[in-house]
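The other protein chains are all here in position, but one chain of the complex has been omitted.
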Amino acid sequence: MTIASTTQLICFAVLAFTVVAGALGVVLLPNVVYAAFLLGGVFLSVAGLYLMLNASFVAAAQVLVYVGAVNVLILFAIMLVNKREDLSAIPGLALRRVLSGLVCGGLFALLIRVAFTTPWGSGPEPVGDEATIRIGEHLFSDYLLPFELASVLLLMAMIGAIVLARRDVFSQDIATGESVDQGLIEKARTPLLLDRSGR
Amino acid sequence: MDLSLSSGIPLQAFLVLAAVLFCTGVWGLINSRNAVRVLMSIELMLNAVNINLMAFSSYLDGQLIRGQVFAIFVITVAAAEAAVGLAILLSLYRNRDTVDMERFNLLRW
Partner (left out) sequence: MSLPGALLTAANPAVDAIGSGTGVSSLALQLNAGAIAPEAAVLLALVACLLVDLAGEKAASHWVPPLSYAGLGGSLVLLALQWSPADLQPSFLGSFLADNLAIAFRAVVAASTLITLMLSWRYVERSGTPVGEYAAILLAATLGAMFLCGSTDLVSIFVSLETLSVASYLLSGYMKRDARSSEAALKYLLVGSAAAAVFLYGASLLYGLTGGSTSLEAVGAALETSASPIAALALVFVLATVAFKIAAVPFHQWTPDVYEGSPTPVVAFLSVGSKAAGFALALRILVGCFGSFDEQWKLLFTVLAVLSMVLGNVVALAQTSMKRMLAYSSIGQAGFVMIGLVCGTEDGYAAMVLYMAAYLFMNLGAFACIILFSLRTGSDRISDYAGLYQKDPLITLGLSLCLLSLGGIPPMLGFFGKIYLFFAGWADGQYLLVVVGLLTSVVSIYYYISVIKMMVVKEPQEASDVVKAYPAISWSLPGLPSLRAALVGCVIVTAVGGILSSPLFTWASQSVSGTPILQATLG
């Protein structure tokens, strides 16, 4: 075993450990702020794994988009909805957690089986540093259509997020001048939001 | 030098890591009571997918690296989805004053 391979083995072990530990922290820690910070740690370790796989461009994108945008967005959301609430206890919660844990364990066993029984074959030597050029070529040739469509998706997500998160709504119907109320239409419907936690 | 970088570790190591991350995400999706944490669990699942894609791309598709391009699309879409999700969450929080999933009566199956 050469020094290089030992080094990468250690790197992989450390990164894999931080990914798994961070992910468990995200789903298990009671405090959601810590969970969000651990999520940032998971994103960073995943970026490290990408570097090990010779994908520097995607690693940079991962850091910029996930850590820089998504994680910060999540932290902002936590700050904006930070009312401290005591979650009402639910009977059988522990049992539900164990059962769902078993289901996820079964899923995991299945995924592992697939990973080890499939003959994956082997591919050509990785391109390494030329990856960025290749990605650019792909985006402007065989992935041109999804690339253009992604721009529509982002535009629409931006507009929609602004419309939904903005506080103001029109106070009157622009055609009739009557005052409007979004609950007005179908007001007699059975409310979807009856608090059914008591049942 | 970078050509030899990933040769020491088998492909399966990455796949197992991705499977662990994916299953953790699924568990969090089912059990989280805070809506923000559910969104975080979905991000974990998407990251697991990306690890898979990147590993296949490096080990099996080293020249054309389509998996890396796929991963970039996943990252893009995940960012858009997170933004929309948090906007919806904010508008719901204004109406309902809670982020407790149990009071949205969700994911009961």
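To keep things simple, chains are lettered A and B as they appear, and every chain counts its residues starting from 1.
Methods note: a contact is a pair of C-beta atoms (placed from the backbone, for glycine too) under 8 Å apart; a residue touches a chain by one contact, two chains touch by 3 or more.
Quick caveat: nothing in here was measured; it's all calculated off a predicted structure.
Chemist: Just the residue numbers, please: which parts of chain A touch the chain that's not shown?
Modeler: Output for chain A: 110-111, 113-114, 117-121, 123, 137-138, 140-146, 149-150, 152-153, 155-157, 159-161, 163-164, 169-176, 180-193.
Chemist: Take the complete complex as the reference. Which residues in chain B touch the chain that isn't displayed?
Modeler: For chain B, the residues touching the absent chain are 22, 25-26, 29, 35, 38-39, 42, 45-46, 48-49, 52-53, 56-57, 60-61, 63-64, 66-67, 69-70, 73-74, 77, 80-81, 84-85, 88-89, 91-92, 94-96, 104, 106-109.
One rule holds in what follows: only the chains that are shown with their structure count from here on.
Chemist: Under the stated contact criterion, what part of chain B meets chain A in this complex?
Modeler: 2-9, 11-17, 19-28, 30-34, 36-37, 39-41, 43-44, 47, 50-51, 54-66, 68-69, 71-73, 75-84, 86-91, 93-94, 96-100, 102-103, 105
Chemist: If we count contacts the way the header does, which residues on chain A are in touch with chain B in the complex?
Modeler: Residues in contact with chain B: 4-5, 8-9, 12, 16, 19-20, 23-24, 26-27, 32, 35-36, 39, 42-43, 46, 49-50, 52-55, 57-58, 61-62, 65-66, 69-70, 73-74, 76-78, 80-81, 83, 85, 87-88, 90, 96-97, 100-101, 103-105, 107-108, 111-112, 115-116, 120-129, 131, 134-135, 138-139, 143, 146, 150, 153-154, 157-158, 160-162, 164-165, 167, 193, 195-197.
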